Structure formats: structure tokens, C-alpha cells
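Chains shown are a subset, placed as in the full complex.
So that you can tell them apart, the chains are marked A and B in the order they are listed, and the count of residues begins at 1 in each.
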């Protein structure tokens, strides 16, 4: 216990030195936390002790509880029963297990939606959602917000100063909007606030097209399916703002009572794009997400990018708030991860900046929709096979905690990610195979293999710390973001734009310049025409010879110092011999536009070229492809996490002897079997 | 005529000696009946004679009529016009053709649903069904039941003692439920009757999960799409009970007037699972089903299993109430069966215990939704090519009638089938490729090839007569069924459980023991973990080496006498080297659990092992795979029906000389071309 207090003290003063905010901590917390989702309300209290003993034995440091317990907390309106929850918190405390409390608003009680049917959301087809699943509430409804604030306040009054409560999760996996008349009226009011006059709105959306012109704010619909791109975009912005105010409502209710030591988050869902996560994340103390593999196995690159995306929401360490004990229940084929893969996945989380990993769930309710989801305990209350692997993770977290204490991911390469651009492309893909996330990951994969650390941030984020910034498919570029990028280049940064970039403005309207719109002058070049491809097009140039699929942009340039990097070969006649990628030096910096899609080989060459142009050296460039390397640093430390994702054992020769954090000795090489992990400093 | 009366007399006293109830008979009926669906209301009466003459010439022994004739029977409310129907029955009688009368409730008249719109069902999306197709009625609606009982009673008053009417079909192919508020209220009332208190219901459905807890019976919804497994299951039970009472309503109306000689049935649809057929079948005099092949050709094994399923509803012989004259009209590709295949299909029906085969339909209405369906007469009223093949069937039924008279299928092997288990798995397949009917048929196919006769019955059926009982994917095991199975084993029976068995209880709740739940102790083993597979897993052991796809269960055992039959090979790490199938002797009996999916080869070996363990000998085990053998026995007779489903002719050498029922002589071997059939005794 004393030792743990000491660790905690160190953590309190040192964690996240490079960043402002701090993650929650408790007397029981090591630097890396292992958690589980526990639902005491589903079981008789007599069972709690057995569960918590098994948790403690598995080195579980915290539980998240309560996020679906509203009907147990307030079985009748205004009749609050929080004693059982207190008893659960106390029982956990006795096992040195801290608690994150979820507000229970993702699943309102039956009495609530029966009495106030306006709190039920209206689905896109006009029907009301109903009781029996979850997320059936209307996120914009004032009555629902009133009731949500009340229950949140009650919880905070009771637990806001509880030493064993380390944080709060607001609601759960935001997602469902509502299409009712009241929401529509709010949307119209929101538009009025933004556009001031209908004339302005009509002009910026070009509503003269298809006679869409509005004569009255009340005529503006909520778009369902297709619609004016301006309307579609503003609806999403409204949805995002409304999630923010929905969340703010509860944060305010909690903060009125809670000790600042208790941190507030919500659990996001990776690339899910129902709202702008940057908008919603700004009011949180830290970000977290639910990391699940459906069918198949962990893709360390794509999942790694998702971690980096989440880390980018607030540009600091984050939590994995839910992850699977090997298997989920919502895929067409819910196969189990291989033995050892759950552990590798946990270290992948940590390597990308997670400070906590929580397994969902501890034990399945005997009934309810998720009976088949992965668990640590079987229906009979005894451990299932994966329990031991999770226990090993917990032990290792404790062992590696001091080494990783106060570290984070330090990157000189940023990839820009933009919800508006993804929406804009997904509404009008033009080629159904063009996936903006795939486009991003294709650049991410090659750059991370060289730089080992990559940030994924918004296009309005501060970019000064980066040597290289890549903006894949940044389709919608606001004037503000354009200024941010231009300033970055002019101050010596190296910016790479790619296909479909800077076509649209903040109203999802075409820029009245060719791509890259407001950056075309800086580039000294422009896109003459984009082409959705029905057959591959050869490309050739500085990055070797390759093949371009899906999409191609024909570039031309005017500035004499703009240089062609790649050209198209014989193709549809239009592209033949035309520039496919161009670059221009701007002072110490540069701006590059890649109009071609790059295959694996040319993408690797392009990444090398970008690194070199930006003055960056690849790190351990001779590692086998199977080996993933993540680096966390800070507090004067630099910790390497190696994982073998190949099927054969691999030996890694280190540049110099390092301390093996898990085994304790000093090594100059390590051999890893499949899913093997080594933590070296 | 005299001869036929004699046959009938024999039939009256001897048919189905092993079972209690008897199928309908008439003065005109041989033991095997050929029928056709006839719609006199669609044609001028002047045409009837021509139709009936052609039927008589084709050896058609009965027609089913009237099941869509409500608007002709009652063109205005309360204005009954039954004379035309009487004239049709008399006209048939003149051609020695008996009649089965369908109650016309599957298609209410336009005046009825216009005047009483509450009789129209509400679809799952909330919209009302409408006039113009069929099955648009609300099966729970009291007004509809009142009107249905009235028309049924009128028909029974008129034809309940008609010597030429041999039976009744209630409605037609039950299927569509309703989602209206009145039905919801009935459902809530039904739940109240079953669970008594909301506390009890909440506990048994674990509604604490996702805050689903009900504070009032009126809050309980009809589930659409996903939902609490307990709610989903009880809705299906309610649907089943409501079909039963819907049917009972009409049976009572008929029985009040009908001669007990007239038997009552309804036409089921094979594996269709919209309701529990055991619930609905119990009020019928005999079971029947509509046997159709869509695209492709007859699969004698799967269709054979469907026959055996239907025979198991009341555990006695049944009718094929509809079958195709070669082709249907509702598949993506409605190809015709090959020449000879329609006849083979009819004998497949008989071989599995059908006593009647009715072709749908005699002749197509000139207009209406089914213009392209197979018929015996073209639109011009003259025979189409398949007519002659059906005529041959009729002639053969008459020839083989005496031999098959009083026989049924006598089986020592049973396969358990359970609607609750199929629903439970289909709601949560976990691996979309896991089809519970496929699982059943995979065991059925190998066992039937050895035993030649297999029963398919409910898990609560009496099992004493069986040496071997196999329960494929018996996912939901009620305590009552568990007791039935345990008693079976303890009294010397050989029980085989397979994948996913005994996971859930009668509320679709997880058993708080590992699988096989209440049978785990008897087995002395348990399932440590199930795995949905993304790649095949090798298996090896007593049944040879094979490959397991889709699903695998890792077994462990505690009882010292439990024995491992098969083990998993190298796989996902979890399964490697673990038991895949175990068995335990219990007195004279045994219980076996097969956790692996078996490929064709290991399944065959497993089936042989099961037969041997149960003390059963394979019958004619050297028959080529192409040859199907069905056996009917009873009344001191044993009749073998051989059919060649291969493309090449096959010669079957008989163990001893037998009588060839169709050709008349005694043979010691028979050679069958493709689709060739031999009936030997």
C-alpha cells in the first residue's frame, strides 16, 4: 500500500509533463491502469465479494460502473436509491479497486419515456424509438436534459468527493440523433444564429439550384438521405454542437459538486463519424475510446492510427475505456483473438499513448442483449480461459508502470484529420471505393514505419512542433484551416496535400478556384481535372514506377519553381504524360500536392522522400515488417515497446544494450515469438 | 367400386396401428391418396365436368377446395352462398373424388376489412396491411375470430356430415403476426399470467441490464428487431399460443357440427419457424405440410428430414398437402424438376410416412399472383407435359396401396428438434454461418444413411422407444426437457449432445452453470469456452482426423470415467490439444458431448460409433450413396422403397428375394435408372 502511494505521488507530479491536463489518479493507481466493466446492479450483493476478490487477484485497478443503472438509481421519478451504489464503491475500495462512475443517461428508465414521450428520439423514417434497447433518448430534448442533469447532480452530490471515485464517464457511445419537429426548430434557430439572414444562407448554399431557395426559416428540413451539400454539412455541425451541449449539461451538473481530482471523459468510438469529435472532446478532461476488433484479428497499424486519432482529440494521453476479452458479439463472425493476442493488443494501446485499458465486461448478465460478448468470468462465476492472460497484463502494467510513468508519444510528423472532409467525401464519393479513412491510413502506415510516432490532429491544430504535415483527402478546407496551413509552410514547415484536397469551403460549396483552392497560389499549381478510375493508370517518377487505382488528378503548374515529382503513363488519353505529383519550396518549407493514388511500393518511396525533405531520419529502419515498434518518452525517459505480429519468432538486435523492463535484465537483443512483447528502456 | 370399399374397410381398422389417431378415409380412398388443389370458384360451372373428368383419368382421389373462397361464400356480410360449393362437392363425388374443405380465413373479403379495419394486421414497421394479397388479417383480433368462427360454422353445418367430405384444412400456411396496440395488450396480459409479478419477470429477464426494468406491465413492448432475449422468446411463445387459439376457435366451430370421421389439419411449411409447431399441432387430427423445391432439385435428405419433422409433430403419419407439379413461381430461378423427378419426389414423401400427396395446383387462375406456378392443366384447359407423370403416380399409389396399408416409419434413432433453441441461436448466431437446421441435418444425414429411419421429435417427447437420441444445437433446454433427457440416460438410453447445447434456460437466460447446464453433472464435463472460428481447426481421435469449421467448444472434465473421444489440433492457442468430444457411461446408457463441428468424413465415423454404442446395426450398409432407401413397416409388413438419385443406373442386390410391388414379380436384384423407384416387400 505504501509503495502504491509513493507511485501515485510520483504520478501526480510527473504524468504528462509535456501536456497541460492530467489523468485521474487514486491512492491505488499505478501509472498504467487495468480496469473492468462491472455491473453490480445485475447481481445479488452477496456475489460482489467473490467478484471483487477475483478482480483484485487479476491486478484490476479500477472498475467502471453505473452507466446503465438508471432504473436502479431512480426506480420511480424523484425516488433516488444510491445506497447500493455506495455499498458497491465501498466494496471495491476494500479490494483496492478504484471506481469510474458512468452517468446512466444512455438508457432512460421505462417510467421516464412513458411519462415524457417527447424524450424519445424520432428516427430518420419518422418513427419513434422505444424502450427495450438503448440510446432511445432525444439528445436535443429540454425535458430529457433536465432529467439527465438531475440524476447526474445527485450522483455527484453523493460521490463527488469520494476518495475511491477517480472519474466520470458521461453517457455512453454517443450516436443517435433525432428527427422530430422540436429538433428541426432548434436546427432552424441554430442556422439563423449562424447565417443571420436567409439571403446569406441561400447564397452560400446556392439554393437557386433545383429551386431549393428558402423563403422562411421554418421551411428548412432536417436532411435525410441526399440533400444540398450545405444543408447536409450544417446539419452535422448542428448535431455535433448539440452533442456538445448535451454533454456540457451533465458536466456542469457534476462539476458543481465534484472534486477537481475527479476527471471527466466519455467513451468515443474510433473513426465513427456521426459528429465532429473535436467539437465534443473540448469539454472533457481526457479522451477515451472503445477499442474492439470484430471479425478477424488486430491490425496494429489501423488500430494504432485510431489510438493516435483519439490521442489527437485533446493532444494528450487517453484511455481505452472498453476493449474485448478476446471476442465481441456484434460481428458476422465473432471469432476469438488468438492466445497472446489480447496481451499484444493491450500493449499496442499503451504504446500509442493509452494510460488505462479496461476490459468489457467482467461477467455477462444472465439475460440481456449481450450474452455472447467476451467476459473474464463465465456464467457460472468462475474464470474463463482468457482471465489468466488479462491477469498477466495487470501484473505487467504494474511492473512497467514506473518506466512508463510520465511518458507520452512524441511525434514530429502529423497527419491531418477532418470530419467535415470525411463527411463531404462520403456524401459524394464519386468512386465508391474511395474511402477517406483508407486514404489516411495508407499515408499513416508508411510514415509510421519510418517515424515510429505519428500524431493525427485537426487541420486547425497548432502545427509548429511538426517537421512534416500530411493532409490526406482534406476535401473541405475552411479559410481558418487554410491560413493555418499556409502559415505552417511559410514558417518552414513541409506540407503534403493529397487527392481531393481543398475542393470545398466551409459551406461544402465548391471553391471558385481549382484545387487546392486557397492554397493553389502557394503551390503554384492546380488540379486541371480529377478522374475516377475504372482501370489502373501507370505512374512514374522520383518515387519509382507504380500503379494508380481509384482516383487520379491531372495537375498543371504555373510557378516556374514548382517541380514535377511523378507523371501519369498511358491511360485514358486525358492523363497521359501529365503531372501526378508536384512540389514547391517556400522559403525553408515546402508544399507538395500528390494527385495520384500510390500503391504500396511508391507510397513507401514517397514516405521516405517526405521524411528526407523534412529533415527527418527513420528510426530503426531495419526492423522486420512483422515487428511493431512504439516509443513513449518524457520525464527524461525513452521506452521502446516491440511486438511481433508475425507468425514466426523474430530476433531484434538493439543499437545499444537496454533494460528489459518486464524481465529486469539488460539485453542487447530480444527474440519475440508470435504476439511476443518486449518493453525496453 | 366394391374393391375400393374393401380397401377402405381394411384401412379403417388397420391404418397406423402403432399410433392412436387415424387419417381421414372415404369410400373412394385407397391407402395412398393422390390429390389436387382445385378452385371451382375461379371458373364457370360449365367447365367443372371437364376438369373432374381429367382428374379422374389421372387417378386423383381427392381435391382440396375453398381455402380462398370467402368472397364467393359470403359476398356481403351475413349473406352466405354455399350452394355452389355443394354443387362442386357433388360434381367431384360423381367422379369418385373426395373433398377436403379449407376454411377461407387466410383471405378475408374486401367488405370485411373495409368495415372492420381492426381486423387488418399491423406490420412490424407500424403500417397496416391491406386488401389485395393474403394473410392480411390480425390473428389475435376478437372481431376477426368472431367472423372466422361464423363462416367455419356455416361450412360445418352444411358439410359436417357430407360423406364425400373427408376432412378440413384450417386457414392456410399460418405466418403473419400483428404489431398493433390491442395485440400488445394481449401480450402483456399473457405475460402477467405467466410471470405473475413484474419483479419476477424483471428478475428472470435480468432487466437491470441496460435499465430495461419494467415498472408497469403496460410498458412492455412487442419486440421488433433486437431486444432482450427473454422478451424475444416470450413474444414467440405468445405468437405460438395465439396461433393455437386462433386455430382452436375454428376447430371448435367445425367440431360442433362435423362427423368425427372428418379429420382436421392445417398445412404447415417445413422448417418455417414463425411459431412453435408443437404448440399448434397438438389440436390437429393429423399434420400436413407444403413440400416445395424452389431453385434447383430435390434434396432427398433435407426434404426427408422435413418429412420426419412433420411426422414428429404428432408422431404419426402425415399428408403432403401441397407439392409442385414440377415448378413453383416464387424463387429467383423457378426451374422445372427433371422428367421423372416429380414421381421420385412423391415416393420420397410416401417413404417418409406421407399417406397423401396433393399437387398444387390443378390449373392456374387466368389472372392472379400465381400465374406462373406449376399446374397439371394449361391455361387452355388441356394437360401440360407433367400431367402424365402425375397420372403415373396415381396409378402406382393404387397399385402399392395394399402393400403400404397400415404401415408407418419405425425408428430406433431420434433427433431432437426445438423451436426455442433455433430462435435463440438465430437471434444470436455469433457466427452467421451457424445454421441450427444445417447442424441438425448434418447429423440426420449420416444417421439416416445407417439406420434408414430416423424420428425428429421435440425434446419433451417420450424417448423410451429409442436406442439413440441426438440433440443437435439444443441451445435452450427447459428444466422439463433436462429431466426428460436425464431420465432417458439413466434408464439406459444413449444421448448425444452437440455444439451450443444447454446454454440457456426457459427464459432464454444463461444457465448459471457452464454447458451443458443442468446436464453438466451427468456428463461429468463442461464447456470451458466456445469459439466462433475464422479458420478451420484440425481434430483427431476415435473418429479419425478431420477438420472443424464455424464453431468449436473447448471441453474439460472432472469425472474420472468421462472419456475423451476427439481432440483439437494446433489452432488459436486456446483449443490446441483440448478435448473436442467426450463421453461417459451412465449405467447401461451413456451421455456424449460433441463440441466440435464434424466434417463429412468424421461425421460418418461418429454416426457409426453412435450406432455401435447404442447397439444398433446399420441396414443395407453397402448400398451406393446415390440410392435412397426408405422403409415402412407395420401390420406385419416391411416395405422397402429404393430410389436412384444419381445420374447413372444402379443395380441393387437384395439380401433375399422380394416382391416387386409395382411390377408384380419376385426379384433378387433391381436396376434403377436416374429417378427410378422400386417398391419391394
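General observations
By our rule, a contact is a pair of C-beta atoms (placed from the backbone, for glycine too) under 8 Å apart; a residue touches a chain by one contact, two chains touch by 3 or more.
On a predicted model such as this, the values are computed, not experimentally measured, just so you know.
The complex is built from one repeated protein sequence; 2 chains are visible, and the structure file as a whole lists 3 copies.
Please note the rule applied: only the chains that are shown with their structure count from here on.
Distance between chain centres (mean CA atoms), subunit A to subunit B: 51 Å. Residues 125-126, 204-216, 218-219, 221, 223, 226-231, 428, 430-433, 507-514, 528-529, 531-534, 554, 572-574 of subunit B are the ones touching subunit A in the complex. On subunit A, the positions that touch subunit B within their shared complex are 39, 41-42, 68-72, 75-76, 104, 107-111, 114, 127, 130-134, 295-297, 327, 329, 332-340, 364-372, 378-381, 384-386.
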